[in-house]
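The structure under discussion appears below in the form of structure tokens.
Only one protein chain is missing; all other protein chains are in place.
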Amino acid sequence: MATETQSSGGPGQGHQGRQGHRLGKQRPGGPGQGLPPVLRRVLLDNGALSALVVMIVVMTLLSGDFLSTQNLLNVGVQAAVTAILAFGVTYVIVSGGIDLSVGSVAAFSAIMLAWTATDQSMPVWLAVVISLATGVACGLLNGVLIAYGKLPPFIATLAMLSAARGLALVTSQGTPLAFPDAMASVGETLGGWLPVPVLVMLVMGGIAALVLARTYSGRAMYAIGGNEEAARLSGIRVRRQKLVIYGLSGAFAAVAGIVLASRLVSAQPQAAMGYELDAIAAVVIGGASLSGGVGKASGTLIGALILAVLRNGLNLLDVSAFWQQVVIGAVIALAVLLDTLRRRT
Amino acid sequence: MATETQSSGGPGQGHQGRQGHRLGKQRPGGPGQGLPPVLRRVLLDNGALSALVVMIVVMTLLSGDFLSTQNLLNVGVQAAVTAILAFGVTYVIVSGGIDLSVGSVAAFSAIMLAWTATDQSMPVWLAVVISLATGVACGLLNGVLIAYGKLPPFIATLAMLSAARGLALVTSQGTPLAFPDAMASVGETLGGWLPVPVLVMLVMGGIAALVLARTYSGRAMYAIGGNEEAARLSGIRVRRQKLVIYGLSGAFAAVAGIVLASRLVSAQPQAAMGYELDAIAAVVIGGASLSGGVGKASGTLIGALILAVLRNGLNLLDVSAFWQQVVIGAVIALAVLLDTLRRRT
Amino acid sequence: MTSHDRPPPGGDRHPELLRTEGIRKTFPGVVALDGVDFDLRAGEVHVLLGENGAGKSTLIKILSGMYQPDAGRVLREGAPVRVHGAEDAERLGIATIHQEFNLVPHLTVAENIYLGRQPRRFGLIDRKRMEADAAELLRRVGVNVPPGTPVRELGIARRQMVEIAKALSLRARVLIMDEPTAALTADEVERLFEIVRGLRADGVGVVFITHHLEEIAALGDRVTVLRDGRSVGQVAADTPRDDLVRLMVGRSIEQQYPRVTGTVTSAATGAQGAPLLRVSGLSRAGTFDGVGFEVRAGEVVGLAGLVGSGRTEVARAVFGADGYDSGTVEVLGRKLPRGDVSAAMAAGIGLVPEDRKGQGLLLDASVQENLGLVTLRGATRGGLVDVSGQRRAATGIAERLGVRMASIDQHVRTLSGGNQQKVVIGKWLLGRSKLLILDEPTRGIDVGAKVEIYELVNELTASGHAVLMISSDLPEVLGMSDRVLVMSQGRIAGELTADRATQDDVMRLAVGTATPGAPPGQRHGPRRGASAPGNPHAPGKTERKGSRGH
Partner (left out) sequence: GSGSADSGGKESVKLGLAISTLNNPFFVEMKKGAESEAKAEGAQLNVQDAQDDASQQANQVQNFTSQNVKSIIINPVDSDAAGPSVKAAGNADIPVVAADRGVNGAKVKTTVASDNVEGGKLAAKALAEQLDGKGSILVLRGISGTSASRERGKGFEEGIKKYPGIKIAAKQPANFDRAKGLDVTTNLLQSNPDITGVFAENDEMALGAIKALGSRAGKSVKVVGFDGTPDGLKAVEKGTMTVTVAQQPDELGKMAVRNALRLAKGDSVDEVIKVPVKVVDEKNVDQFSS
């Protein structure tokens, strides 16, 4: 029931929610002034989105190079890996858990693809299957430790963060493995303009959105994250669903790893280090709550784009390397602040 | 009726303890077989502690070099920085929050000490004060963003993780700064055998234990973590307490940074990278719950020692670099599993 | 004491649905159930009665597969069954409404009702159909909230109705209800009774738990009384109230509402007879408007009204839990800052909130921890908390309120519902507030403990403290208050002198200003002493302070 209060369960908080909404509509100073009402409503209902819009506007003003089709596509490509990881993490966070292992699992899955295809000279399609299976297996192991071993998700996935990274190094003997050329296309562009990573990101996002909104497992994720006891009493097989949740997260991590390696045409054992924090940040910036029960694929996409725009912009603006980290920190805080302050009563 | 039950009554926390106790009796080979009953009870009531004991026994069997006074002191020294960080994080986690910034804040505080003492040639005592103030300031900023800005702790402290690291790099121009020799003693040993870092660790641990168990703020942390709304409606100034909580965490991070730098007699801008995960892991392994309301300084100390014993052991056994990460992951999972399985009914 | 005159339903029309034999269940330090035999027939309402902590919820948790008994067995239509988890219960046609809400706050009403059983098309959830079905059900139970509303936006009362709708949607042969009426008001209760009578006619067996004894005669067929985990008798539902009480608590209760008027002028108030609390022109858009009243030392002021009339909101505003747009709150003539709980507490105000789980308790902390929360700052010297002093105080009040627990260190989560409520009240009684606001204080508390709490209220007022009591239990308001304020649609509709007021007077004020345009939440009448079958708005005429419930 702690979850209930945290996720604004009590009537009192429910109130603030309602009021905040009204206020949002009333307050003239609110973001999105003088916009067509529809767009305005959308922005007001989604803090992350308005933060993204603000950032894009600012960047366009600051750098002449920002608002070009090419650069925006670059931003898309640069968001892809984080976004795909984050979609997987969204399942986990919605269900009230956390997954720190996605970065390592991505690297391990990519290494497995390269290793099976190159060292073991298996057909590429089989290598891809094995790579995805690797991701799912890691995820399922997380799920087993959490659902049946009763480990806190933080610990189980932290252990996997370490173990999967180790296995990636062991398998590759610590050296980058050449990625099968057949896969290189995944890093290229379609029709000379549409980057495949962006395409993959959108497809995975669509899948995530569908799963969360319309499938039994998706709804179970919200139920488990919102009130696990209630979910159990409603006949939801919570432990089984947790396997699904972490398995999915692993699968998405594998896809992210493949996209990453395809871009570099090389599978790196130390790739995607620390990406788990970016992925979780994207999900939370997108409006999900780490106490579970809330979150959307669309929000996660926006969160990932915010991070990508930020990094891209800082490059274009040639902000000194040391200061960049300061600015990144400040902007992340501001972006979310923009949202919460708007909600404030 | 109350009287009838009171006779057989016992502490709530004791529940699992006593259950575990029964189990211990029934299940042969359960932890702590054939030990003096008192010690046995202690082990059974504290899963992390028994995990630590098991690890020490195993290491002793595997490596002849492990169980020497010198090596155990080394383990203590190597646990010190993580432990001190983790004590600070314990406040945060008990209150239902999370602090990802402690590693960066530790580095930044140490850099500030070196910079003020060396570049600005201020008196060392003043430099130390400034360094601690830096840590507290970072913590308070986290607190303000969380308590007043309503940012999720994960986001606020992630932003600080990036910003404080950046400031450390900016201040030091990315190069290690010489640490005042006066501070070197903090890295040395007393009376030729007692390492000061261990001493500092124990002192900070004692403070943390006292604060958590006996002070108003400490009890408030448990209340806020247990049910923030209930705490507020019971007259606890939740926002003010959150400033205290994150400020304390920042202060502890500064101390950890100073200890780390003193050992190297050099402040490194990139020091303590990723230590936040170790610190949080130590707290959770020590029995705290990330959903708040539960946790103890003693548990955190044990958690930190478990991690240190593990790393120390892997070196002694000269486990191959690649496999080490696999083993670390496996052992962390097993250590906590030992605890949760014991609790299982 | 065994079966009473009217023979309980039996024979072919009433085949046995469910039976337990020698059920025993222990928890660390507690024997919750000790060899309980219980049976349920088709087409009957079997009431479970017992003090807080007697074992009622534990028994139904065993019937619904939440707990496994340590000994004894459960038989479904004569055949021993193993009820393990919700799936088994559903398969065996057993639906349960638990005492603690089991809803997912962020999901919609519709989805909560069909959670885990959502209608699907091509493997995908069919929202349209789900909401349509839900709307149908909600109409049946008579809650007019759109099925798309997130549950978190609903009040306690509506949440309870959603739970009921959810249970009905299972179309079970056995329906178990654990204190479904605790949070309901009269016509919701009435509608619930109509539904239950309908089900009974269709041969459904219903297990019904309540602490409102008047409901037993109104709905029940048989009553099984539990005491300290043992079944101490099975009687017919029309057994006189006093006999039921004696069975339940082992003694009879003379005075249900032992109000003794306190010394109005006292040392506790600074200025002679100056009002302890003066609220004037208190308004917040959409919730309450121009609310003004006074509370004097030694007084118990009742606050009656319909659900959503804003009593809770006013109370929270006075206490500083929420802000307000305009108006003032003064304690002993000193104006309080807006929305500042600690300032209100410093001035001597306390509030026992209506939602114990959400706003009252640290569920995973000990009874002592919870009881000491309000006095924490006071017990702090030089930054250090006087732990042993806190423990002594907590033990004292826990005994006084008869909190049934294994030890003062037991986690509150594992207390029975009523005992949890006692802990919320207890921590505020320790607070020794000059003015204590009680919002639905006796929700889920047994008859015996209620009297104990009323005695404590008397002690407070006798020593010059004052109490503002919000209650949807009219006999309680009329029985325990000196004056009764009636709220309607966020305004004070009038004031009555309790010992001259009848429930009719209160009702007239409460609904009098009701307009067709009133929001859904404002159409429900308050609980009446006799929510016997019949028109909820024609309550027993002669309710007097000090009279027994019946």
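We just call them A, B and C in the order they show up, numbering each chain from 1.
FYI, a residue touches a chain if its C-beta (ideal position, glycine included) is under 8 Å from a C-beta of that chain, and two chains touch if they have at least 3 such contacts.
Everything quoted here is computed from the prediction, not taken from an experiment.
Of the options A:109, A:227 or A:268, the residue whose C-beta touches the omitted chain is A:268.
When the whole complex is considered, the residue among A:187, A:247, A:292 or A:329 that touches the unshown chain is A:187.
The residue touching the chain not shown here, chosen from B:56, B:89, B:132 or B:169, is B:169.
When the omitted chain is restored, the residue from A:126, A:190 or A:321 that touches it is A:321. One chain is missing from the display, and on chain A it is touched by residues 62-65, 68, 70-71, 74, 77-78, 81, 169, 172, 174-176, 178, 187, 260, 263-266, 268-274, 311-312, 315-322, 324. Seen from chain B, the chain kept out of the figure touches residues 63, 65-66, 68, 70-71, 74, 77-78, 81, 169, 173-176, 260, 263-266, 268-273, 311-312, 315-316, 318, 321-322, 324-325.
Just so it is clear, only the chains that are shown with their structure count from here on.
Between the Cα centres of chain A and chain C there is a gap of 43 Å. Mean C-alpha positions place chain A and chain B at a centre distance of 29 Å. Among the residues of chain A, those touching two or more other chains are numbered 2, 5, 10, 12-13.
Looking at chain C, residues 321, 358-359, 363-364 sit in touch with two or more other chains. Residues 96, 98, 100, 145, 149-152, 154-156, 158-167, 169-170, 173-174, 226-230, 274, 277, 280-281, 284-285, 289-293, 321-330, 332-333, 336-337, 340-341, 343-344 of chain B touch chain A in their complex. On the chain B side of its complex with chain C, the touching residues are 1-2, 4-6, 8-15, 18-19, 214-220, 222-223, 226-227, 229-237, 293-294. Listing the residues of chain C that touch chain A in their complex gives 66, 85-87, 90, 96, 98, 100, 102-107, 111, 115-118, 120, 123-125, 152-156, 287, 312-313, 316, 321-323, 355, 357-359, 363-364.
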